[in-house]
Every structure is written in structure tokens, then in C-alpha cells.
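Working notes, beginning with the structure itself.
A single protein chain has been removed from this complex, and every other one stays in its place.
So, chain A:
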Amino acid sequence: MSVATITRPRLSQIRSWLAKIPDPEIPVISLIDLGIIRDVAWRGDTLEVTVTPTYSGCPATGVINLEIERTLIEHGIEKLELKRQLSPAWTTAWISAEGREKLTAYGIAPPQEGTAACAGALKPLNVSCPQCGSVKTERISQFGSTPCKAHYRCTECLEPFDYFKSI
């Protein structure tokens, strides 16, 4: 089989395909928005996609890998290798500006910038309510509906909401 004649889609094209794959648990943001696609590169006729997990035990990881494979195969990629990269460990600082906006619009408060290096959730954070915008919010629990979220409540409009916690 001749490898030289295979047309290799441009990496920017591949990234745009990946940018259409939604996160399985928060479908408004894509894998690119989430910042978990660490690299896309051709090695000969094999496409290597490097993915980093969000949380060690996040059950979405397996689904994400399946979705990447399915999407790229649909676009004609024949040889694909998914690589797992643990270091540098994923941080919410890698969520794109667009991703943060999409989270807010969806009703999830985006992670506070500059707090990624520490757990620090016991310290008061000025998390804005994604419903009414008030900063009068309080934490109910630092663990929420998925590993990446905490439970908050707005004391102004009284709505409970998810906060995408910094890691």
C-alpha cells in the first residue's frame, strides 16, 4: 500500500472537525473548547491525536475517545492513534474564552480565573450566578453532578446552579 499518495487533511481542518465534537456531559462545549486535545499531528499516514483526561475517574473519557474515533473515521481518516497524555495535568485555565461564554449561557458558572493552582474552594470565591448575574452566591458543596463541578446557590434569585470548579 502506498502511503505517499494518501491525501492527508490539513491539521487545521482536523481541528475544526474536533471542534464540533461536544463534551458528552456538557454538550454545549466542544473538546477543543475544553482544552483536552493536546496535540494533533501526522506521523507518516497515521494521525496522532493526543488527549488529556479531565479527572482520573471521569467516565466521559472513554466516550470522548470513541467520539473522536467515530468522527475522524467518518471524515475518511483511516489510520488513527489516540494517545493519552497525563502531564502537564489538565487545568481549567485551558478552557477557551468561547467555551467559558458557552458555559455561562448554558447555566454553568465558568471557573474563576487565576484559581486553578489550588483547590481553595473553602476560600470565598466571587462566583457570579449564571441566571441573574448576581455575585451574591454561596457554595452548597464542592462536589456536584459531575467530577468537574461544584454546587452553588444564588442568594439573590435563589436559583441553584453548577460551578465549573478550578483545577
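Note that in this section contacts are C-beta pairs under 8 Å (C-beta built on N, C-alpha and C of every residue); 3 or more make two chains touch, one makes a residue touch a chain; residues count from 1.
The rule is simple: contacts and distances are computed from a predicted model.
Peer 1: Which of the following names does UniProt give to the chain that is not shown: "Transcriptional regulator", "Phenylacetate-CoA oxygenase subunit PaaC", "Carbohydrate ABC transporter substrate-binding protein" or "Spore germination protein B1"?
Peer 2: The missing chain's protein name, per its UniProt entry, is "Phenylacetate-CoA oxygenase subunit PaaC".
Peer 1: Determine which one of A:L11, A:A41 or A:A89 touches the chain that has been left out.
Peer 2: A:A89
Peer 1: Determine and list the chain A residues touching the chain excluded from the picture.
Peer 2: The list for chain A reads 53, 55-59, 86-91, 118-122, 140-145, 147, 151, 165, 167.
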